[in-house]
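Only one protein chain is missing from this complex, and each of the others stays in its spot.
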Amino acid sequence: MNKKNKILSIVLILTISTLIGISTSFDILHSRNRIILATTTSTYDSGLLDYLIPSFEERSGILVDILSVGTGYALESGRRGDADVLLVHSRIREDEFISNGYGIHRACIMYNDFIIIGPSNDPANIQGENISVVMTNLKNAGESGLIKFYSRGDGSGTNSKELSLWDLINNTPNSGIDSWYFETGAGMGNTLIVADENNGYTLIDRGTWLSTKDSVNLILLVEGEDFLLNPYGAILVNPEINLSVRYDLALEFVAFLTSKEGQELISSYKLNNETLFFPSFGHGNETYGCSTTDTEIEFWREYNGNYTG
Amino acid sequence: MVNEFIDGIIEAFVLLFSFDLEVWGIILLSLRVSGTAIFVATLVSLPIGSFIALREFRGKKALTNLINTFMGFPPVVAGLLIFLLLSKSGPLGSLGLLYSPTAMIVAQLFLAIPIIIGTSKAAIESINPDLKETILNLGANERQLWWELIKESKKSIIAGILVAFGQAISEVGAVMIVGGNIRWNTRTFTTSIVLQTRMGEFGMAMALGLILIIISFSLNYILTHLQMRDI
Partner (left out) sequence: MNLLEVRNISKDFVKNDDSVQNVLSDISFTVKRGKCFSIIGPNGSGKTTLLRILGLVENPTDGKILYLGKEMTNLSRKEKTKFRRRISFVRQKPVVMNSSVEKNIAYGLKVRGVEEREIQQKIEEIIEVVGLKGLEKKNARSLSGGEMQRVAIAMNFILNPEIYLLDEIFQNLDSMNVKLLDDFIMKIKQDKEKTIIMSTHDPFEAIKYADKIAVLNNGQIAQIGTPNEIFTAPKDEFTAQFVGYENILYGIAELDKGTGLSQIKVSDLIITASSQQEGEVKVCIRPESISLGKNPPSSTSLRNTFRGYIEKIRDLGNICQLIVNCNSEKFLTTITTLSLRNLELEIGSEVFISFKATDVKCV
């Protein structure tokens, strides 16, 4: 290699190295100016957040990076300080998270609902029945070899809801013993695909359903029961557990979610011309699946422009 | 399947030529991550690989075994380890590098470095020993010998780099874990395909897959072309 090429290559290598150095520093800086919101895959896949967040980013200048993961992962990342704020829908686990000191200042944000879908000929005969009958019929049909049921089996909010429905009839199936009950261990999208391929029944959140129903053969069979409500809570990660948590920025975000503007945006989000999520901040009614406490309201009204739902 | 394939081809064209911001962002990010990883890996691994090839020292056999073993290290496990390292509650948490492209680069480095060390070492070792001695006899010192041997085994070394690049850009587990698949920020081809598939958007997933293939093939083609020429 002659001198000219040698110099050229050295210059090239130095330039590229410098660029790499710059991009790495950029990554470090970027992380200082953003918050990480950990939420569930079904929430993210509904498209609500991509609709909601740009408004927030614009007015506050805070970037929100969204981790779309399983409920377990979301909570865990809160515990580790890798996320600054959580938006999940698994009340029992949320309460546990807070009582362990990892999260503070929970706020009820919204709710959507779950539905049960299945094959169009409904061999288990659950269409239009009330929830206890639905679950009992599913079980019986399964044991008779007429149907298959697909559970997410991944500790997600959806999964917790499903298990609580089996609890209603005191008869939770076991995928190891009951050959009609399957646990996919996967997200909602994948579970839906599997259920569709096998012409089985499953519990699904309305959001995912609305965006995917045209590509599957299963149909909606059960909806509207109180037991099928799916409330969402936002939790701030406790800055005391990890000093680098961006508490102030996260606070602003949740304040936005609970504000009039935020709550209106939530209710205005439509998928296939149907409203998916219903704002619930400030409503103390169990019917909405989320009892906003007075303490909550008092705390958040300070930040959200005095909105109490 | 044919439907999705056709959808995919159409979608791919539309996305590419309408300069869809998000898709181009994915393209640039994937290239940035894998490109950087291979660049750094090559700079680091070539000297190490040739050093091991050319020198005799105690424990050389053991080290060679180690490198070969690491070539088979499951990338996703590497991803997990890096995640634990960079997590806020991990030793390097204060850097705030988790869920960033840099973290993904680190994950791919883990993958690429053993491959390039292993292949460059093998390439240099397979050079005719008479040639090596001839170069020494002509008066080359160690550094000059090293450079000359790299030039001689250029083809094999480039092949090794191509393999490493292919592995890096196709990797999905580790980059998902350390990157978080965050929109506009850490979404690469592979992680996007997973997301789209999960969401049931098979056409889009296929489109991304096709674009990935095109890019991967083009890069390989260019590098192979360079390999054939006599630089």
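For reference, chains read A and B in written order, and residue numbers begin at 1 within each chain.
The definition used in the following text is that a residue touches a chain if its C-beta (ideal position, glycine included) is under 8 Å from a C-beta of that chain, and two chains touch if they have at least 3 such contacts.
For clarity, every value in this text was computed on a predicted model and none was experimentally measured.
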Of B:L28, B:L43, B:L66 or B:L131, the one touching the omitted chain in the full complex: B:L131
Touch criterion as defined above, residue of B:N3, B:S18, B:S126 or B:Q144 at the omitted chain: B:Q144
Residue touching the undisplayed chain, where the options are B:D7, B:E125 or B:E152: B:E152
Residues from chain B at the interface with the omitted partner, ascending: 128, 130-131, 133-142, 144, 148, 151-152, 230
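One rule holds for everything that comes next: only the chains that are shown with their structure count from here on.
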Contact footprint of chain A on chain B as seen in their complex: 32, 36, 39-40, 43, 87-90, 93-102, 180-183, 185, 195, 197-200, 231
Of chain A, residues touching chain B in the complex: 1, 13, 16, 20, 23-24, 27-28, 30-32, 36, 41, 45, 50, 65-69, 79-82, 187, 189-190, 192-193, 211-212, 215, 242, 244-245
